[in-house]
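For reference, the structure I am asking about is given below.
A single protein chain has been omitted; all remaining protein chains appear in their positions.
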Amino acid sequence: MVKSRRRKNVFPYVALLPAAVLVLGLMVLPIGATIWHSFTNWDGVNSKFIGFKNFELIFHNPIIYSVFVNSLIFLISVPLILVASLIAAVLVYEKVLGWRVFRFLFFIPMVLSPVIIGVLFSTFFLPGGAVDQVLRVFGLGNFSWLGNPWSARVVVILALVWASFGFGMVVLLSAMSTVDTALYDAAAIDGASWWRRLRSITIPMISGSLQFLSVINVIYTFTSLFAFVYVITAGGPGFSTTTVDYYTYITTFENGQFGYGAALALLLFLIVLMLTIAQVKLFPNREVQQGS
Amino acid sequence: MASISIEEVSKVYPNGFNAVRDLSLNVAEGEFMVMVGPSGCGKTTALRMVAGLEEITSGTLRIGDRVANQLTSKERDVAMVFQNYALYPHMSVAENIAFGLSLRKTPKVEIKQKVAEAAEILGLTSLLDQKPGLLSGGQRQRVAMGRAIVRDPSIFLMDEPLSNLDAKLRVQMRTEVRRIQRRIGVATLYVTHDQTEAMTMGDRVAVMRAGVLQQCDQPQVLYNQPANLFVAAFIGSPAMNLFDATLSEDGTTLRLGSQDLAMGEQLIQLRPGLAAYRGRRLVVGLRAEDLPVYGNENAAQAVLKAHVETTENLGSELLVHFSIDAARVGGENLGDTGELEIVAAIDIIGEGVARVEPRAPVRAGEDALFAVFPERLHFFDPESQIAVS
Partner (left out) sequence: MQSRLSRGLVFVVLCLIGVTTVYPLLFMALNSMRSTQAFELNPFGLPTHLSLSSYSALFSTVPFFQSILHSLFVVVPAVILATFASSLAAFVFTKVPIKMGNVLFWTMLMIMFMPGIVVLLPLYVEVARTGLSNNFAPAILIYTAINIPYGTYLLRSNFRSIPDSVVEAARVDGASWYKIYLRVILPIGKPGIITVGILTFLNIWNDLFISLVLLHAPNTEMVTPTLAQLSGKYTSNIPVLMAGLLLGALPTLILYFATARVFIRGMLSGAVR
């Protein structure tokens, strides 16, 4: 038997190289460094191993608790985003006159930076701003929306919902497009009302996507509110709108406590991980698998 | 042009599944070899190993006189037609056909000429600028053929290329595919699960079951001398009638249920192997057309009496569905991939089919007599399932 030479197929390794090098060097290594430095008193120059001291400090810091509670409060935005996305998706799916235009328009917030959205919302809610002027008509004006903890949170949540419902709508629309329309016809013949069809067909069929959106938005609320908070309230008044990720930013980059910041960042990751697992466990994916 | 030689080739998938076992098969230059077998028996796996799309676990594959185990598809110089055609959706028909040539840096003029030639052979000339998405199933099938023939490959592989076509077109394309293959004269390995297709198209037919080659021969030989029970049951339509029977001690009488069929001395003379089965059970096989209605023209020593259940008049012939009180050996279970106990699949009432002359005096609900000829019977060992000759 003639033994033919076996040439190694190098293509896959060469093709993976750019992604692998960048992800390894600029993500995996830094993650490792963060884990290591969460056990040091790193200030950017000097670092000394101090065991679990950072974590102890974190758990003894009263501000951390209020900051964590803030992040939990902002979770109210998640069901709001889901409802807004669902309403938008279901209504667009009705395909009334101009539905493509509406779909196009509902995407617009998704294209804008949180910075722009944040600045816009804070402008609207400024004393003497648009909202104030409208309220004055009803004799309610001169309310400092951003000067009061609860109303400041409301403004951030509104901005967040407005920014996020477009993406949610797309995900739901894409899930709805895979639902067999024969199901709706059958239900209509059975005399099911519009509500009934929504509740008994649409929502169960897209429950997997709803779960996906919920997971994504919870993660987002915990890790990515930085830009909104930065431009709308800068965390205030007091610490009332400071989220975990924003607080981590301040301690790390403004106060230069890198070891402490690293511990906070890791804690943030653990929280997100637990919330994700909890959601996946709490809402078993009931989405009916269609097709192949 | 080259021959294909598969020597004791096996395939074990990474999950441990042994899809092809010690397959040995030769396809001569210009030969049209059909590999047939029920779904899941390893045909596609075998074909893909020849194509270079699947690694060969053990054994040797030669294309021409080169060992091809480690060669890429490109080096093997194979062409393949896929079951779902696998046309490039972003290319026109002409570009689809030309793709292989353009990869080989064939001069543009030559490509153009060859594509035109292939399109001419396949009747695609008017469709060259279309995208595959707009074509009908039959047209796509032709494009897939065109893509394969235009390259003048060394060998030609086809995986159920007709099974996505409607029945009429499928029959039409059988002759078409054979015509094209004769014209280019390349060794072809053609896979199908349809035994009619295999019998009508193949120079030779290889019957597979659960990864194991059962028999490989010319269609007539497979039909007349099936090597085992599986081939007997799989090849032919309607399927061969298979019954549980017992040979008498003296070897002259066959007991089928409650009936004794007198076969005479000639039975063992015709099939010396039967001598070992005196007084033992065996499986007897009768083709539907070998059961004419007993009468003057069909005088025979042995007569089988059966109850006629229904008849189907096909114009040129009459299919008679009958039942006797002998246990039938289940053919429908033969389709499974796993090892199976054929003789275990036994009914209490055995049903069978006879193909008789259309004006034969047979009526549903009545009994009928069929002539049985010893030389037309098939015998199989009930345990090993191997033909007794």
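Should a chain be cited, it is by its letter among A and B, assigned in written order, with residues numbered from 1 in that chain.
To be clear about the criterion, contacts are C-beta pairs under 8 Å (C-beta built on N, C-alpha and C of every residue); 3 or more make two chains touch, one makes a residue touch a chain.
These numbers were taken from a predicted model, which means no experiment stands behind them.
Judged over the whole assembly, touch between the missing chain and the shown ones holds for A, B. Only one residue in the set A:69, A:130 or A:186 touches the chain that does not appear here, and it is A:130. For the chain missing from the display, the contacting residue among A:144, A:174 or A:255 is A:174, taking the whole complex into account.
Think of the hidden chain as still there; on subunit A it touches residues 9, 11-13, 15-16, 18-20, 22-23, 25-31, 33-34, 37, 42, 44, 87-88, 91-92, 94, 96-99, 101-120, 122-123, 126, 128-130, 133, 162, 166-167, 170-171, 173-175, 177-178, 194, 209, 212, 219, 222-224, 226-227, 230-231, 245, 248-249, 252-253, 258, 261-262, 265-266, 268-269, 272-273, 276. Listed here are the subunit B residues that touch the chain not shown: 51-53, 72-74, 78-80, 82-84, 86-90, 99-100, 103-104, 147, 151.
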